[in-house]
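Excluded from the complex is one protein chain; the other protein chains are retained at their positions.
So that you can tell them apart, the chains are marked A, B and C in the order they are listed, and the count of residues begins at 1 in each.
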Amino acid sequence: ACGGDSTGPAAASASTKSIILITPNPVGTDSFLQLGVKGAQETAKEIGASFKLYESKDPTSIAQNVDAAVRAKPTVIVGISFSFDDVFTTVPKQHPGQSFLEIDSCPKAQAPNLTCVSFKEHEAAYLAGVEAGLLSKSGKLGVVAALDSPFIHRWIDPFFAGAASVNPKATGTPLFVGGSNPFSDPARAKSQAQTLIGRGVDVIEAAASGGNQGVFEAAAAAGAKAFGVDVDQCPQSPGNVIDNVIKHVDVAEAAAIKDIAAGKAGGVKVYGLAEDGVGVNALDTDLTSSKCAVAASPDVIAKVKQVRDDIVAGKITVADPLAG
Amino acid sequence: MSAVRLGSLARGRAAALGPLGRSAPAVLAVAGALVVTTLVMLVVGVDPSDAYPALIRGAVADGNLEYTIGAFVPTLGMALAFAIPLRTGEFNLGGDGQMALGGVAAAALALRVPLPPGVAVALPLVVAALTGAVVAGISAPLHTRFGIPAIVTTLLVSTPAVALSSYLVRFPLAEPRTGIAETPLLPDAAHLPAIGASGYVTIGLPLILLLTAGWIYVDRRTVAGYEIRATGANREFARYGGVRVDRLAVVTMAGGGAFAGLVGGLIVLGPPFRFVDGALTAPGYTFTAIAAVLLATGRPIAVPFTVALMTILQVGGEGMERDAGVPSQLTQVIQGLVIVIVAALATTRVLRERRARRAQEIDVGEANA
Amino acid sequence: MPTGGDSEAPAAELVGITKRFGPVVANDGIDLAIRRGEIHGVVGENGAGKSTLMSILYGLRRPDSGHVLRNGTRVRLRSPAEAIGHGLGMVHQRFRLFPDLTVAENIVIGAEPTRRGVVDLAAAGREIERLGEVFGLYVDPASRAGRLPVGVRQRVEILKALYREAEVLILDEPTAVLTPGEAARLFDVLKTVTRTGTSVVLVTHKLSEVLTATDRVTVLRRGRVTGRFVTAETTADELVIAMIGRSLGPPRRPAAPDGEPDGTPAGRPYALEVDGLTVLDRDGVPRLSDVSFGVRPGEIVGIAGVAGSGQRELIDTVTGLRPPGSATSGGVLLSGRPVRRGREPAIAYVPEDRHGRATAATMSLAENLVMGDHRTPALRGRAGLSAAAVRERARTLVERFAIRAASVGDPISALSGGNAQKAVLARELSRGTPVIVVEEPTQGVDVGAQEQIHGLLSEARAAGQAVLLQSSELSELRALADRILVMFEGRVVAELAGDEATEERLGAAMTGATATPGQAAPAAETESSATAREQGPADAKGTTR
Partner (left out) sequence: MNILELTFVASVLTATTPVVLAALGGLLCSVSGVFNMALEGQMLWGAFTAVSFSHLTGSAWWGVAGGVAATALYSAVLSVLAVTFRADPVVIAVGMNLLALGLTAFLMRQILGVGGTYTSPDLHGLPTLAGMGLDHVPVIGPVLGSQSPLVPAAFVLVAATAWWLRRTRSGLRLRGIGQHPEAAESLGLKVGAYRHGAVLAAGALCGLAGAQLALGNVTLFSEGMSAGRGWVAVVAVMLGGVRPLRVLSACLLFGVAEALGFRLQGAGLPQQLADAAPYVITLLALILAGAAGRRRRTPLETA
């Protein structure tokens, strides 16, 4: 509900609806981006809109892609991730008739024609930590993450905090893949996981994007357990993955796009446990059919559900590493 | 050590200098590349009549030109970073590290030290260039004093330099409460003055063009250029002629590094006006530039043109992805193919020799026989 | 040994060979027959087509027309492999050894004896020893080729061909880089080789060698045969006329500098003075010990000595080019002031190593002609180095020194060896410096050019320049130098006036006979000192026996 309805989105919806999704990097091995693409694609099909994907390579090409998208005048321009904060601070103001949607972040100065969706993934990571704390025998936990960057700490710090909440003696070690292709180096990720296992770690959260499978392989070979992130990764290594820290990007994205298409734009929609925007598989009803190892521990599931309720009720506050 | 062979490689390349205007093989090369690329498109079911216009539009039309220029500037800068030391026979493969540390230095200065307008742009650029010069410059004494070829040291220094820049923006210089490792926004006074509306064409363009022209002039018309070329052609000959080759190696290595550092500074002082971790190295300017310089087969004057070609391919490739539905992986395939084919045709010795033979006709000295 | 065809036919015969390089006709209908067991000399000016003809005989190049007969049968030589198969062997002027391989590996590579798939170096070693015995060519099969002195390298090259049972051995300017002693032994070897029926083709610029070592001679000029001689029945003058179309002037001592009343420059102060110079190498081993001498304006001082006696260190120190890192004491003074390290600009210098030091092969002739002088204001344009001025100077020099080149813009590598040498001389002599240092000025250069170069040096002397001339051609030293200093093991062991320096006296001094009586024969000396120079005493192992 912002100005210029007659020219921009409305005009487009009168003829054909269209969605342009811009990623900050090539989608490649990034399961988060893959899910974002899938969500937008399916929503487009659902509402009868055409869909286009622009993959960017660097900040300049993000800006160029946004420009090109603006020229194409689609129903909505979706940008995924905080990499759009800078561009979406200025461009929506220059094109008030165009709707924009930023997934996973929001610029400080938000224009009225920009809708934002963000997630409290730390809440889900905390839940995974609870599971890990309960299931670890050694009390030693680890995370193999792609890079030591602030955003990735949202999967690390709450994970260890969750574990500590149920097992005060639990300790956590993060190791980072790094190197020249940190987001797609399964061999290095596997090696990091083996290093952790060599130190007695028996539960590892894999936050290494394309490297996750390497972590699972290391865990499987050594009888350790792992957590996946972003999507349900249990089928990739049945029995070895306890659970996943899931971000329902597709769900949130679909809802936001539909709202915008229906003329309800603007504002920030935050998806946490309360909104079912993030979660773990243990909370799912059809868990038994999944291949997640947590299914075999009903007591853990019960505890997780209880913690979830406590978080939703505000009894437990999960610290957001980015807020500090 | 393989230095011997690499040295001759450089000599051969630095050697292939010659006058202007022998562009026939380059044209042939581009034509050949087009043919093969078209075939690839047809095979995978992309309509070339959509793809090529999309490529051109993506590079120069519809307001994309500014982005092409935005990519041309750093690529040309990185080309000089490689080409300048190459003239003395040294390979600078460490552009990434020089650029990243140059960028961090510029960002740190702009963020930490309040500077008056004008100076706030100029000084960070100068500091960026100096930083790049120092990072590259160390390779020269490592070669002359310890015998480790620059092609090795530049490569070995680059990764730690990038890692250091990454560490600096992750910790001491980080913007708090944001997802990525990046610095805060630089103060307005430090933003590169833009030419035109978008902000992507900045004074970086005239600056780099001016500097390139300066380099070509120095190379062709000055004593220093002569000494540099002589060193590249035969180091011992230059030493014999009184050229201080070791000092020259430092100067050219550092000169190349200065350009890489300057590019880092230009990127950081341009939109989005901050150092974003990985953003400098992600576009792969360093290796694109190397390919462009080698395609120019040692002719400085050709460098801006080969850089333009590569940039158009790169930026236009994204347009092709957007408008013609060419998958992004295919864009890479096409770029790779174009480089291979253009190199095959333009740098082929067999071809060069034929060219050289044709040039050999005039008979000046015969009179005194 | 394979013998096809009738035994009366020449071992090899080139028939009507024509070869063009673009507009240049390098060989123009050349006929040449090489008899069994003879040494056949091939001479001619620089660029006459000798190397081209030899490369055709060895399958490296294919003729545009004409063909080759072996023992009377026409053979196809499309590659060296085929030539080797037909019993041809070649020793190139610029040696073609693999520096990091051992002597044995160098010799057998391409025709290795094997035992169960493994190269049988022991067998190779035995065969090399056997050949050594038969032909008097001794080398240590286990030493690394890159560390051998030139004379030994050449023996390896010859062994390479003999090992492949070459019946026709081609040598392109084999003595250009050898000392007189080494050259003498080479000819002994060649004589031995021909005794087994092998034929030798010898390309050379040294008429004395032609006259003493060959049986017959063919002269080329501008790609054509201009004379065929039986050596015993000809004279140097006849050969020269066939080569350059005229005879050489009489050998003359350079004229005294103008305006010098008593005809000697003795009264003048030294232009170049070397005083108690001692140079140690990185390992602290002395390469020069207490060398002192002076060169006066208008004087040519010659330096003689077997390779590795300290000439290199002396000249590098005088010109300032010696790389830092070694200790020196004593000094080099230039009109009283010490020379500048790096490169002394007031000394013109013609280096021996034409390809490695004196020129940059890929740069144009014009660019090569200004090196060292490129900072002079005369070459400055409005800003920077004026391309026009550079070209102009090049044209002037090309004209004045009669350098034959297609264009001053062509790379200097397109010049023939003699013309490249003249270009280097032109550059250095035209600088008008008070002192000129010249090394091996006529190496690989034809007789006509030799005469010209000698003339240029005499002119420099007459113009009052001080010339320090290092040469392994004793005749050259004797013809040009006012005084000759003989070096041995880093010292000046003798000083002879030009006219009292006989070959014998020089030869004796060069072997250190005057300094340390009772030294071994010249042959052994040449090698051990040359070895020391190239590999340093620390790891000098016996490369000969």
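Worth a mention:
By definition in this document, a contact is a pair of C-beta atoms (placed from the backbone, for glycine too) under 8 Å apart; a residue touches a chain by one contact, two chains touch by 3 or more.
Computed from a predicted structure; not experimentally measured.
One chain is not displayed; in the complete assembly it touches the shown chains A, B, C.
Of the candidate positions C:Arg76, C:Arg94 or C:Arg400, contact with the unshown chain belongs to C:Arg94. Only one of the listed residues, A:Asp58, A:Glu123, A:Asp148 or A:Asp243, touches the absent chain: A:Asp148. The missing chain lies against subunit A, touching residues 27-31, 34, 147-148, 173, 175-176, 178-181, 184-188, 190-192, 194-196, 198-199, 210-214, 217, 221, 236, 238.
On the side of subunit B, touch with the chain left out of the figure occurs at residues 1-2, 4-6, 9, 13, 44, 142, 145-149, 151-153, 155-157, 159-160, 163-164, 166-167, 170-171, 287, 290-291, 294-295, 297, 327, 329-341, 343-345, 347-351. Mapped onto subunit C, contacts with the missing chain fall at residues 58, 60, 79-85, 90, 92, 94-101, 105-106, 109-110, 112, 114, 117-119, 145-147, 150, 153, 160, 282-283, 534-536, 539.
By our rule, only the chains that are shown with their structure count from here on.
If each chain is drawn as a node and touching chains are joined, the picture is a simple open line. The most centrally placed chain, judged by C-alpha centroids, is B.
As a whole-number value, the distance joining the C-alpha centres of subunit A and subunit B reads 37 Å. Multi-chain contact residues, meaning those touching two or more other chains, do not occur anywhere in subunit C.
Residue ranges of subunit B in contact with subunit C, taken from their complex: 11-12, 14-17, 19, 217-218, 220-223, 225-227, 229-230, 233-234, 236-242, 244, 357, 360-369. Subunit C contributes residues 22-23, 321, 342-343, 345, 349, 351, 353, 356-363, 367, 370-372, 374-375, 381, 383-387, 395, 398-399, 402-410, 414 to its touches with subunit B in the complex. Only residues 25-26, 52, 54-61, 63-65, 67-68, 71, 81-83, 85-87, 105, 148-151, 180, 322-324 of subunit A touch subunit B when the two sit together in their complex.
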